[in-house]
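For this depiction, one protein chain was excluded, whereas all remaining protein chains were kept in their positions.
And now, chain A:
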Amino acid sequence: MHPILKLVFQRLALGILLLFGASALIFGLTEALPGDAAQAVLGQSATPESLANLREEMGLDRPALTRYVEWLGGILQGDLGTSLTNKLDIADSVGKRLGNTLFLAFWAALVSVPLAIFLGLLAVRYRNRWPDKLISAVTLTTISIPEFLIGYVLIYFIAVKIGWFSPLAMVNDSMSLGQKLNAIALPVLVLTMVVLAHMMRMTRAAILNVMQSAYVETAELKGLSNFMVIYRHALPNAVAPIVNVVMLNLAYLVVGVVVVEVVFVYPGMGQYLVDHVTKRDVPVVLACGVVFAAIYIGLNMIADIVAILANPRLRHPK
């Protein structure tokens, strides 16, 4: 078997093992939280009888281990189960929410990744001159401001005062692609501002590192333009660290945007997960947790593989 293929399989197997670990951890932690789904649903209006009734109905009167094993059995057959609180099919609801989250993440990535790399290249080209300093200053400022504040500021000035985009990013199935893009314009902008600096700075640093090499000097000596040197010779050799940081940020765009979702009332996974954690709806929390973990593990695996493919020494091991 080709060593790369073997590596992929190894990583996949490890990833699945990791997922089981993650699910056990999530289950244990959700169980450790005070209160259970029955109490959370009934809230202030709970009485001992109604609590007992609801616990029995939800199956919470059985031991935790039994419930976990049952859940594992279900998921191995591709069944995520039904939510404790609203009896809806979890795969259905998660699917819709995940679709929304990926939609937002996709467009945010489509804007931010090329922009970050381009700005990184630009910063290297004009390093220590005003474009470099301007780019760094602006991106570092936007990453330093909490994302909810950027969100509110954009809502106030762009949506309320100028009236360009909607302050609510509530997308739904009946909207056309254009309407959806219009709705998510502001959150995409906020997310771009948040992830830009990290990727841009990494690109800049990685390329500057390569720029010290002899072959870059050779390229300069043979008369290539400054930008071409960076683009053709420095960038490919700096791909590994850049891909790593890009993947980390993509993972963030999927799993870490709860705050932005709340501010823009975006119907994504984050809000969905938070609602169900407060209701102690363990099956839903588990499903979301496993999906998040899978995305995280998957993206990191891609980063590793790309890093290996980009490096001839790792590509052809002795």
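One rule holds in what follows: a residue touches a chain if its C-beta (ideal position, glycine included) is under 8 Å from a C-beta of that chain, and two chains touch if they have at least 3 such contacts; residues count from 1.
Quick note on the criterion: contacts and distances are computed from a predicted model.
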Candidate names "Hydrogenase-4 component B / Formate hydrogenlyase subunit 3", "Electron transfer flavoprotein-ubiquinone oxidoreductase", "ABC transporter substrate-binding protein" or "Spore coat protein"; UniProt protein name, chain not shown: "ABC transporter substrate-binding protein"
Candidates A:Thr66, A:Thr141, A:Asn172 or A:Asn226 - the one touching the absent chain: A:Asn172
Listed residues A:Arg204, A:His233 or A:His276, member touching the removed chain: A:His276
Chain A residues that touch the omitted chain in the full complex: 33-35, 39-50, 53-54, 83, 85-88, 93, 152, 155-156, 159-160, 163, 166-168, 170, 172, 262-265, 267, 271-272, 275-276, 278-279, 281
